[in-house]
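Report on the following structure.
Here the complex is missing a single protein chain, while all its other protein chains stay put.
Labels A, B and C are assigned to the chains in the order they are written; within every chain, residues are numbered from 1.
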Amino acid sequence: MAELRILYFAWLRERVGRAEETLALPTGITTVAALREHLIARGPAYAALAEPTVRVAINQAMAGPATAVGPGDEVAFFPPVTGG
Amino acid sequence: MAELRILYFAWLRERVGRAEETLALPTGITTVAALREHLIARGPAYAALAEPTVRVAINQAMAGPATAVGPGDEVAFFPPVTGG
Amino acid sequence: MARVAVQTAPFDVATELAALATGRHDVGGIGSFIGTVRDTAGGRQITAMTLEHYPGMTERALADIVAEAGRRWPLLGVTVIHRVGRLVPGEGIVLVLAASAHRAAALAATGFLIDWLKTRAPFWKREHFADGSTAWVEARAEDDAAAASWATTSRAES
Partner (left out) sequence: MARVAVQTAPFDVATELAALATGRHDVGGIGSFIGTVRDTAGGRQITAMTLEHYPGMTERALADIVAEAGRRWPLLGVTVIHRVGRLVPGEGIVLVLAASAHRAAALAATGFLIDWLKTRAPFWKREHFADGSTAWVEARAEDDAAAASWATTSRAES
């Protein structure tokens, strides 16, 4: 089955209520933007994903709304970074 | 008697042939430029003072041609610095 | 030539300098930046800071930043160490070292590495206050501006 591994970091992890989950990739979801909309529609726990500052990485590389998402990908959502 | 202490550094010290000397301040010498001309006129050992890159400090502060020279001053001649 | 590490343990600057330059006779200058934990933020007293990161991506992001520095300046060695976990005021968070034959490249690369790290490496800081509350540190627009200032032009000569 086509699955995605989804990770959440920092306050996004706290607001979603989990650090990671596995998602069966829904038919028709092929981009970061579509995946994000799909998750937000799942319920109030995912409302934080609608924050405009949220960043996305696909397979540990920064991604944009149009970046392709496919089976087996590791997708991470997180706030702007604050290291250093 | 009105005297000046004169110091030479780096290749200027080598070309003048001494690290320092005491000079009776000649009448009418009141600026760095006049002192430099006076020294150059003393003989070939002082020819290096005519090099355009030579720097001058009066009492351990950088000076220009018009800077005043007076009794008791410490006057230093040296090449452009190359530390660091 | 490049050493990148993400670790909970403190780093030792003398050890890292020695690893970078001891026995080398081609290095003319080493630039360095050490980031440390302050005890105040926005006027509030901080008792500790917790650093979270994205294992795997962090190392890749740091390696990418180091590689970009190596394309921009003639570097002879680079070290980037970033700590994670709980840190208290006075402790070192991040160490950047950049060695080159000449000081301009070493200093410019040091600034570039920390500026890009701050906006591109997946670390997140949480501050712990004296009253027991905590808050995630917010990204600063001036960090974005500093990183963007390196985006298109090399500053090797600046």
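Observations
To be clear about the criterion, a contact is a pair of C-beta atoms (placed from the backbone, for glycine too) under 8 Å apart; a residue touches a chain by one contact, two chains touch by 3 or more.
Computed from a prediction, not measured in an experiment: that's the story for all the values here.
One chain is not displayed; in the complete assembly it touches the shown chains B, C. Residue-level contact of chain C with the missing chain is found at 12-14, 17, 21-40, 89-90, 101, 103-104, 106-107, 110-111, 114, 142, 146, 149, 158. Listed for chain B, the residues touching the missing chain in the whole complex are 7, 9-11, 53, 57, 60-62, 76, 78-84.
Just so we're on the same page, only the chains that are shown with their structure count from here on.
Taken as a contact graph, with one node per protein chain and an edge wherever two chains touch, the assembly fits none of the named shapes, being neither a line, a ring, a star nor a complete graph. Averaged C-alpha coordinates give centres for chain A and chain C that are 27 Å from one another. Distance between chain B and chain C, defined via averaged C-alpha coordinates, is recorded as 48 Å. A straight line joining the Cα centres of chain A and chain B is 73 Å long.
Residue positions of chain C in touch with at least two other chains are not found.
Shared interface positions of chain A, defined as residues touching 2 or more other chains, are absent.
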